[in-house]
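Below is one structure; the comments refer to it alone.
Excluded from the complex is one protein chain; the other protein chains are retained at their positions.
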Amino acid sequence: MHPFQNDSPDGDDDKLHEECGVFAIHGNADAAKHTALGLHALQHRGQEAAGIVSLKNNHFNAHRDVGQVGDIFDKPQIMNRLEGHAAIGHNRYATTGETALRNVQPLFADLEFGGFALAHNGNLTNARKLRRELVHRGSLFQSTTDTEVVIHLMATAPANTVIERMIHALRQIEGAYSFVAMTSKEVIGVRDPLGVRPLVLGKLGDSYILASETCALDIIDAEFIRDVAPGEMVVIDDTGLRTLNPFPPTKQRFCVFEYIYFSRPDSVVDGTSVYEARKRIGMELARESHVPADTVIPVPDSGVPAALGYSQWAGIPFELGIIRNHYVGRTFIEPTDSIRHLGVKLKHNANLACIRGKRVVLVDDSIVRGTTSAKIVNMVRQAGAAEVHMRIAAPPTRHPCFYGIDTPSENELLAARYDVEGMAKLIGCDSLAFISFDGLYRAMGEEGRNAVEPQYCDACFTGDYPIRLIDQDDKETLSNQLSLLTESG
Amino acid sequence: MHPFQNDSPDGDDDKLHEECGVFAIHGNADAAKHTALGLHALQHRGQEAAGIVSLKNNHFNAHRDVGQVGDIFDKPQIMNRLEGHAAIGHNRYATTGETALRNVQPLFADLEFGGFALAHNGNLTNARKLRRELVHRGSLFQSTTDTEVVIHLMATAPANTVIERMIHALRQIEGAYSFVAMTSKEVIGVRDPLGVRPLVLGKLGDSYILASETCALDIIDAEFIRDVAPGEMVVIDDTGLRTLNPFPPTKQRFCVFEYIYFSRPDSVVDGTSVYEARKRIGMELARESHVPADTVIPVPDSGVPAALGYSQWAGIPFELGIIRNHYVGRTFIEPTDSIRHLGVKLKHNANLACIRGKRVVLVDDSIVRGTTSAKIVNMVRQAGAAEVHMRIAAPPTRHPCFYGIDTPSENELLAARYDVEGMAKLIGCDSLAFISFDGLYRAMGEEGRNAVEPQYCDACFTGDYPIRLIDQDDKETLSNQLSLLTESG
Amino acid sequence: MHPFQNDSPDGDDDKLHEECGVFAIHGNADAAKHTALGLHALQHRGQEAAGIVSLKNNHFNAHRDVGQVGDIFDKPQIMNRLEGHAAIGHNRYATTGETALRNVQPLFADLEFGGFALAHNGNLTNARKLRRELVHRGSLFQSTTDTEVVIHLMATAPANTVIERMIHALRQIEGAYSFVAMTSKEVIGVRDPLGVRPLVLGKLGDSYILASETCALDIIDAEFIRDVAPGEMVVIDDTGLRTLNPFPPTKQRFCVFEYIYFSRPDSVVDGTSVYEARKRIGMELARESHVPADTVIPVPDSGVPAALGYSQWAGIPFELGIIRNHYVGRTFIEPTDSIRHLGVKLKHNANLACIRGKRVVLVDDSIVRGTTSAKIVNMVRQAGAAEVHMRIAAPPTRHPCFYGIDTPSENELLAARYDVEGMAKLIGCDSLAFISFDGLYRAMGEEGRNAVEPQYCDACFTGDYPIRLIDQDDKETLSNQLSLLTESG
Partner (left out) sequence: MHPFQNDSPDGDDDKLHEECGVFAIHGNADAAKHTALGLHALQHRGQEAAGIVSLKNNHFNAHRDVGQVGDIFDKPQIMNRLEGHAAIGHNRYATTGETALRNVQPLFADLEFGGFALAHNGNLTNARKLRRELVHRGSLFQSTTDTEVVIHLMATAPANTVIERMIHALRQIEGAYSFVAMTSKEVIGVRDPLGVRPLVLGKLGDSYILASETCALDIIDAEFIRDVAPGEMVVIDDTGLRTLNPFPPTKQRFCVFEYIYFSRPDSVVDGTSVYEARKRIGMELARESHVPADTVIPVPDSGVPAALGYSQWAGIPFELGIIRNHYVGRTFIEPTDSIRHLGVKLKHNANLACIRGKRVVLVDDSIVRGTTSAKIVNMVRQAGAAEVHMRIAAPPTRHPCFYGIDTPSENELLAARYDVEGMAKLIGCDSLAFISFDGLYRAMGEEGRNAVEPQYCDACFTGDYPIRLIDQDDKETLSNQLSLLTESG
């Protein structure tokens, strides 16, 4: 889910951002603690806010705040209040300004049939339209998230059971979503029919677990069972797990960018190791756009696996030519005339010993606005590189994502405004190459991109959007302000 | 308004508590600042939380927090964000524990016709019943306040204009209420048909003001115009002020306890100075239950005016025989065996010089549980008083209030369990007397209490409830939990 | 004690301020809790910071912070760490800006013989001179308080026992002081030879207590034993209490302003009730400067006892014509053109009912800058007073105090710049009268002021300074900056 207005919290970080991670567990005496640990493992999917709702005897306990998981859930008195044998949790990216607290998930509602908690990774493409209709019928929205429409659709559904109400709601929404939900009896997981966002199923003793990635199973020593299937609704209660299929079958279109950047390298998605996929992309990249060089240097940390793949294929030594400072990396000092390049310097420093005099292949996962790339190339040059060849482990990012990834608007995307040559000139490198579409798909184990029925969602590269953009296409809907309230914190 | 579950935040303070104060202003460049000042003057009506919503060009800005007005609104960056030419504000008593933030008023909702903010002093007696019906129809409640039903009734009203929707809602609710509300065009004030709670109208230059008491007009040098009439709906917009009368005319029943304790002594309600009313009660009390004595001593601060009246009528010197410490008075040290009487000692100390060897008349405004009275009588005795005669400026408080005053349950009320003699014995005084019903009404300028058609609401003394207690009478409704969520802060 | 640079924290509060309160207890299992309660009772003597040092088995535990006692010491984990059977505490006025934490008392030092904690009410008049000498010899100062010189004098004293070292230090310092101190064995109390500042001795079971005022004994139900004598050094240890007299005998000169304003009305100083003293001043005032009037109105709270005395002597009814709002009274809203008189209005409101059309005698304890008086007279006039006669329960305040009271510089004192007629004109009252010197002394039980050997220190009225102003007279010393460091908090 995302609030409709997004802001990048850190202008120096020129990356696309996954907007959420979700976790759920049922049948465990330490449900909330396991959820906190799972959210910590998923921290990279949303670093600005987090929340947990736990369930004890029909009563729900919640704690939601802005900040990182390890800071929000480190007080014993808070964890002790999150009692119960089931819990769901959510990490969230970029809740800036006024929207902060009312938009932090999981959302909760007292429905007629009892309490209901919901957390969402993805984005609904007809949420504004549905919201307008619901408001017209008298529903009052608490947040500006798209996720809340699901709850109002359930509250007003002509159905009796929670599951029926939820299916009623799911059949009205469109978009990309992996939901975890909790009622007083069940923990529920759902992926959208195309399976754009990930969701996996695990088990720890008798407890079932749902999580965005397998790394959240690893941290609690849980066993990975399988991916939740696209379009599948998994219902877990005291009697075990059952599967419902509320949608007609469709070809899946998993987000290929999860492999390129969003997911953690130690996660396994759909049977494929993310780390291995990235290394293979690096190998394909080396094969496609090899250049004579002395050293392969990753832009840390996300460029490392592709750089290793490049290095291994090309036989050029891999070196940590850029050192990353992992302490608080945001710009904490106001720049002045005498202090420049702050953003990039706070995080990265050139490691002179392996750059000076060398022909450098610089490997990064993607280029978004290009601002950071230009600064890094400049830093590497100043460190004495003889040549700088930039290799990108993704195709040019030309289109915004409407399925749960925070992207700048199209006119901020470098690749939407320049061809590769123009980009190279702006960035200041001696050569620039992106992996080809087919190269990317080959790295994923396909023979190439199936143009008729593409195997993945790659809309940010191709503009081929597999789900209708209903709100986007309705200019009036889009311009409508979701809330007239600004709340200061 | 009040959340349905109440807790006294301070066991040492054995008083009934007004649950809210409201303020509204329209057509002033410093709307939010004036509102903050007005709320500061009304702080005695609700000391645990406060909020302001301001309006600028159809957009609403809110700040709500727990704490006192002077602490919540002292940061310039917060006040600067509360822009606009209209604002409403609310003070609230006793938002303890989990209910804290989601129950702090003014409430706000994005209704189909635009934003709507609402603040409430009083209590609705059929809110639970209405809530149950609304939830059944699919409305999702954000808070556990009774006030929120008004907004959902408006959201689902079969009407077009805001005013029509609000009148539709008002005609369904029962109870005691003084509302201030704000739309993108209007500031609105309403008193319930009986006018149980106060609401006054003032003017500052061209700006109209609504406030719970006249002291909130004084602090901003505004002119007092008149009381809003019972059952009156006042609508203020750029074209001026107009009055609507959504209800059939009824005899008014203003809360007599506002004169006894709740309102500030410098306020004027319905043409009568609260200070003068209290002094006259003290005079009646002296007339009714005079006792030979050397000194008249108030329990500060609320007993002072009645004690002055008593002293002046009886010709016995008034002395500050109990000194009150106005610094943070709650119990901040955990009591141990060697540290007792903390509650009362933190606030009050006997002034030996005017007690030792004296026959003391001790004047207080009311007795609720009697715990504080017993401690104070004991303190006065230990200071060497020869005799202690307690005189109470109200009749015995025997019944809970359901109209917006926080009262303990009936079995905690001392007067519900003992007769006056029994109470005197428990409190430990040599004699105890309360003002009579007729004495009280005489002090209010009446000839006595009109038993058929009482001039005031005095249900807490008489059990004569002028408004139906619908929720109270429906055991099932009452036992129903309002929210299944506990949110830790 | 005071830091050498003072700032009034609240420009609206036109009062002189006592700069400190002290408390000590020995031989009690709840030593720190009793100290916190004692400091709460002494809060009026210093409201900006407080600290406690406790002693357990030679080890000292401290907690010091800015804020009010009830906020600083309300956390059980803090109180639990303040273990031990002895403790000393300190309240402090006006620690603004950078001096905040390093100047909060009690001061503590690891001396060669063990730990030593010290708290000070008063002001040393040769501290700067001593400091300069100590720094020259290599002493490093941690704070900018005058109190710290005592500790350095002890550290470098040619003496063996703590007591000898302390006497060595006491014989070098000049000024007004009531010290409480604590070593690993003893709790110590000392008053300067003239006894300018108060210090009383009490007992609770077997525990001895030292405190600035008797109200700090009352709050913990301790028994008042006697005042510590001027020039007396009281040493309390496990064997009991003993008295040392380090100084030659002198006539005492207690601060008369303690009776007029600083002390709490329920305290008893030197056998005299502060409340009674104030009432007698009011009576003398009525006798000296009677004027026909309808009502006597105090400026609350400090003017109340004198107003009662005036009313009783003159036979004119006493009324609460000005209501004081005891909630956070500082200016929390930035004034704008449309919002004026904020300072005085936030705290005081005219009670129209007892002012309109009346000839008012307005009684206040003192006039310092006169700014508040002018605002209050104006407020009373706007409320419709027919005449306003101001009566002041102190002589004109013409000179700064150098003995522990925060006074504005001489040229800010209204009485230093105008005669009574000029002051009346500026303040805007119909008549103005101060009590005479002899009237004041008569109220204190003397026949009048003994001009040769005055019975009290009244330097702020008379300029007759009983202790040499060594630092003040040495221009060079005075201009010298005490610390070159500004620490931001």
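By written order: A, B and C. Residues from 1 in each chain.
As a working rule, a contact is a pair of C-beta atoms (placed from the backbone, for glycine too) under 8 Å apart; a residue touches a chain by one contact, two chains touch by 3 or more.
Given the structure is predicted, the values throughout are model-derived calculations rather than measurements.
For the chain excluded from display, the touched partners among the shown chains of the whole complex are A, C. From the options A:Asn57, A:Asn160, A:Thr239 or A:Thr336, the residue with contact to the chain not on display is A:Thr336.
Remark: the omitted chain is touched by one listed residue; of A:Phe247, A:Phe318, A:Tyr403 or A:Tyr456 this is A:Phe318.
Of the candidate positions A:Lys15, A:His40 or A:Arg442, contact with the hidden chain is made by A:His40. Within the full complex, the residue among C:Ile78, C:Leu241 or C:Ile470 touching the omitted chain is C:Ile78.
Think of the hidden chain as still there; on chain C it touches residues 53, 58-64, 78, 81-82, 108-112, 114-115, 135-142, 151-152, 155-157, 184, 482-488.
With the whole complex as reference, residues 28-30, 33-34, 36-37, 40-41, 43-44, 47, 68-71, 73-74, 76, 79, 205, 215, 218-221, 264-266, 268, 273, 275-276, 301, 304-305, 308, 312, 317-320, 323, 325-330, 332-334, 336, 338-342, 345-346, 349-354 of chain A touch the missing chain.
As a working rule, only the chains that are shown with their structure count from here on.
Comparing the residue numbers each copy contributes, chain B and chain C share more than half of them at their mutual interface. Placing every chain at the mean of its C-alpha atoms, the farthest one from chain C is found to be A. Centre-to-centre separation between chain A and chain B, using Cα means, comes to 50 Å. Multi-chain contact residues of chain B (touching two or more other chains) are absent.
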